[in-house]
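Worksheet: the structure to be examined is printed underneath.
Some chains omitted; the rest stay in position.
As written, the chain order gives the labels A and B, with residue 1 at the start of each chain.
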Amino acid sequence: DFLSALEEVKPLFGVSEEELSKCVRGGIMHFSALIENILDEGRLYVDQVRKPDSTPLLSVLLHGPRGSGKTALAAKMAMDSGFPFIKLISPEDMIGFSEMQKVQQLSKVFMDAYKSPLNVVVIDNIELLVDWVPIGPRFSNSVLAALKVLLGKQPPKGRRLIIFATTTERSILQQLDLADRFDAEIAVPNVNTHQELSHILRQSGAFSDQDIARSMNEIQEITGSAEVGVGIKKILTGIETAKQDDDLPGRFARVMSQAIAARGFA
Amino acid sequence: DFLSALEEVKPLFGVSEEELSKCVRGGIMHFSALIENILDEGRLYVDQVRKPDSTPLLSVLLHGPRGSGKTALAAKMAMDSGFPFIKLISPEDMIGFSEMQKVQQLSKVFMDAYKSPLNVVVIDNIELLVDWVPIGPRFSNSVLAALKVLLGKQPPKGRRLIIFATTTERSILQQLDLADRFDAEIAVPNVNTHQELSHILRQSGAFSDQDIARSMNEIQEITGSAEVGVGIKKILTGIETAKQDDDLPGRFARVMSQAIAARGFA
């Protein structure tokens, strides 16, 4: 259930533990084999950086649809690394910053990281950080330029750094000539099948097997399809909305069907 | 009638009561069953946020044509919540503000909200707040970026927040990548049928049944159609213009027909 899922998150000795654990508020549910694969791949890169005679700098881009769990997974990988310096760079902490202030903040985090032997920097929502807007299009050239340089800048001797970044806009990052500066990419999937969705409902502890069956049936009926294609985040919120209603499985089916129908617009 | 409609608005213990009640100056008339549905849905989200073990942050976008009553309905939902902290963010209070000043003002309201356990923030006319102009197109990137981040920023532990925002430009917000950051959307309809219109005229207390019949006939004649498609706001103003005239139902029919004809351009 929820609590045991949350327990999977290991303690972190170091900085911004609270902020990181807020990112995995809903735990990490293993609704698909892909989740473990993703975490494995994260561990591989962490271990490569950990080795003293290997590349001192690796950068990994987690990309996927809105709410698919990118931030949670990046935070989990960072916490699991056991590296003493872990820092989260998030647009949330830069509201109202000028471009230059953002660049300075970015710079400062990396300078700090170059002082410790083993470091993780998580850059969340990289497309928001560069103020990307599809209309125009517009973005912050200075922040983009700083990111490009920082992704390629070798740490000083004896310092090692792994960067996890998240984005919903991989193709934009490619157009901005940013995506292919990462050493590796990890695709984070939506919840795609009824089986995966049932797994999550069961783990939530709020649905009886009968409830699950009814919800699944109604979703199938309303959407006329067995595909889900919705992020774990929206599903967890939907479960809570449904709990407000007397008719838990019915309400969940309606909320879910709406989310499934809205996919085309997102 | 008008006064009893106004009485539906419950007293509010907290901040900016006067400003909020100005938003529902014309009361909430139940000219269609949809109005109650909308208010019900608002209550559901308010209750979800109220529950301590549920999502601490929900955002709801009320969208619909100009003058359809979005602001009044959002204000009503906020007042009905009974939450102790209610704040209205409106472009009216930011005339002549620089982009940065707007961002700071926005930020400040949210920071304040994070200090109280249960909060409502109403963001009125979100497309004006971001200075949207279709030509160009132009908009304030900083305000947009701040809104995106604030819509996704989890309140600190123990703080819960519901956001109601209004807009006439849902499709623009989608293009700006803002619309789908809301957890839910509520469509606010125009007054669409002669039956709904008659309901309003009757409630206004200014029209006899005969007046209503005559107005309806003339509107049907002039426009050649039984569709209305005009916002409640313009209808209430039109009633007052008609009151100036000796020929109340005739003048109302003319004013109304003009408004119906202008729909295509709005």
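Following the convention adopted for this analysis, a residue touches a chain if its C-beta (ideal position, glycine included) is under 8 Å from a C-beta of that chain, and two chains touch if they have at least 3 such contacts.
Note that the structure is a prediction, hence the values are computed from the model and not measured.
Counting every copy of the one repeated chain, the full complex in this structure comes to 6, with 2 of them shown.
Here is the rule we go by: only the chains that are shown with their structure count from here on.
Its C-alpha atoms superposed on subunit B, subunit A is turned by 60 degrees; the angle is given in steps of 5. The mean-CA centres of subunit A and subunit B are about 34 angstrom from one another, to the nearest whole unit. On subunit A, the positions that touch subunit B within their shared complex are 22, 25, 66, 91-92, 95-96, 98, 128, 131-135, 138, 237, 240-241, 243-245, 262, 265-266.
Of all the residues in subunit B, the ones that touch subunit A in their complex are 44-45, 47-48, 51, 54-55, 58, 100, 103-104, 107, 137, 139, 141-142, 144-146, 148-150, 152-154, 174-177, 179-180, 183.
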